[in-house]
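Please see the structure below; I have some questions.
Of the protein chains in this complex, all but one are displayed in their positions.
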Amino acid sequence: MKQFLQGWAKNEKWVNLVLFAIAVVYPLLFTRAYLINIGTLCLVNVLVSLSLNVLTGYMGITGLGWAGFFGIGAYTAAILSTKLGWGFLATLLAGAVMTALCGILVGLPTLKLSGRYVAIVTMAFCEICRALETNLDWLTRGSRGIPGIPRLALFGFRFPKWMQYYVILALVILTMFIINRIINSRLGRGIMAVKDDDIAASAMGVNPFRYKVMTFAIATAFAGLAGAFYAHYIGFIDPSNFTFDQSTIFISMTIMGGLGNLMGSVLGAISLTVLPEILRPLLDVRQIVYGVLLIVMMLVRPQGILGGFNLKHIRQQMSVRSGGEKHE
Amino acid sequence: MNEVILRTEHLTQRFGGLCAVHDANIQIHKNEIVGIIGPNGAGKSTLFNDITGMYVPTEGKIYFHDMDITGKKPYEITKLGMARTFQNIRLFPTMTVLENVMLGVHCKTRSNLIDVVLKTKRARQEEEETQKIAEDILKITGLYDFRYNYATSLPYGLQRRLEFSRAMASSPEILLFDEPAAGMNEQETHDLGEFILKLKGMGYTVVLIEHDMKLVMSICEHIYVQDHGECIADGTPEEVKANPSVIEAYLGKDE
Partner (left out) sequence: MLLQQIINGLTIGATYALVAVGFSMVYSVLELANFANGAFYVFAPYIVVLLYASMGWGFIPAFLIAVLATGILGAMMDRFILTTIRNHKAQTSSSMVATLGVSTVIINGLIAVFGSATRSLPNAVNIGRIYIGSAIMTGNQLVIIVMSVIIMAVLSIIVYKTKLGSAMRSIAQNQVASRMMGVNVNRIITVTFLIGSASAAIAGTMVAMYYGSVDTTLYTSVSVKTFASAILGGIGSVPGAMLGGVIIGMLETFVAGYWTSAYKDMIAFIIIIAFLIFKPNGLLGHRKLNKV
């Protein structure tokens, strides 16, 4: 394992390139609509899982009601495009901004609380969202849902499925790029310091509350972005897409992939999206097997598949050792 | 004597019925090493917590360079130029030694979200400077070789040193050390004394809470003695040693 990680750390750029190449080639190799659909849904979930990892992995707050934020993005995009005829670039942006605003609205009064309470707040918020989605009939059409959300299109040209796949792929890569930049900056250090010990962070000049609100806003923005894309892609949304059960799937992906590791989110999201598909022939037993796998995974690697690994740190430690310095 | 840079006026801290600090009037002069001593539960750490903004004092005022800092938040006070360490070491375990110290520089840098995402010139420059400052400090404190290790993987003594390094990184005027020699052996304590004197030589002002009398008496220029929340004596080490109430309240207890 150690050697594997060191090898990975050393060749991280190449590994990323290969993974990127696989992601690009995928729809060319697997042209069946079903497989492209699975690939696209994987990437939507990757985006959600990345956003949740920012909050849960880097900030240390377990986001229990993530489907709520995902749903805000989806509904924002759906309403703006069906009622006001906005184009998808505008609705994606609006979905992200709207969700971030809601995130800030939820975060401002509650982020002074300890993390475990914030987890419950997000859960309650998810249920409140669903109640509103179900009951604000004039806006959301209630439980009948919003049908006919226009597919991604530019200048009247409607994107075929495979092009939508590349759109979400681009969004995922953009998101990873941005999160990576933030994590490896003074802001990222501030975020991790607050997670590790908010009192010490505060004593070192970091305002924990401000960092929590900022992180919450960033995380919710990406969740909203994913939701907005999802609405356009799937074409029909109703409140049952954004339940607490969906939230638990999101958090399972993130934790199983590994907290504080972006590749972990990719892995967690893809495996928990593909797994139910693979298990489909098992019919009734499928969900049971899924649950058992979740348990087994937590028994074998409770910190998640890639949890606790920091390739940058591994690389740095290797550089010192190969540099001839003898300290352990 | 240099100017007074930190002073408290009638500082009082109550927790419910308990009066942890009562009417503390402390003056810290620039580039001075000041010791605060007293038996356990005398209110020394509470005093520190009040000064650094961890607690809001019940009564009284705290002035830093004649600026009223009473009730300011810890991160605001750190930015003004005061940094502390903790009695029970508080490092950031998922960060490396270098990153811990780089975090100390945090309050001196300004890059915002847009800067770091776009990697603007400001962000790049600040990041380089931060790393340089942190590495320089690690070289001074002798932790440079451990810079890529995780903070809490260091042995206890080095963790303390890392906490000093982190505090120094915020380039403060005053360093407040809460029991820096706790858990150290005689040799380590001696080295610590040397280190604190070196800090003085570099222009820092150092305030320390300490139980190790030998250390306090040998390096401090001014000592405050706390007992049951009251300041019962202050003065030079010689004056304090000779003070009968100190002997009774503190040294006498130890026999």
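Chains: A and B, in written order; residue numbering restarts at 1 for each.
In this text, contacts are C-beta pairs under 8 Å (C-beta built on N, C-alpha and C of every residue); 3 or more make two chains touch, one makes a residue touch a chain.
Predicted, not measured: the structure shown is a model, and the values here were computed from it.
The chain that is not drawn here is touched, among residues A:W14, A:F30, A:Y117 or A:F177, by A:Y117. Annotation for chain A: contacts to the undisplayed chain at residues 56, 62, 64, 109-110, 113-114, 116-117, 119-121, 123-125, 127-128, 131-132, 134-135, 199, 243-245, 248, 251-252, 255-256, 259, 284-288, 290-295, 298-299, 302-304.
One rule holds in what follows: only the chains that are shown with their structure count from here on.
For this pair, chain A with chain B, the centres built from the Cα atoms lie 41 Å apart.
Residue ranges on chain A touching chain B, taken from their complex, read 178, 181-182, 185-190, 192-193, 195-197, 199-208, 214, 218, 260, 310, 313, 316-317, 319-320, 325, 327.
The touching residues of chain B, when paired with chain A in their complex, are 52, 54, 73-75, 78-79, 83-84, 86, 90-96, 99, 102-107, 109, 111-113, 116-117, 119, 123, 126-127, 130, 145-150, 166-167, 170.
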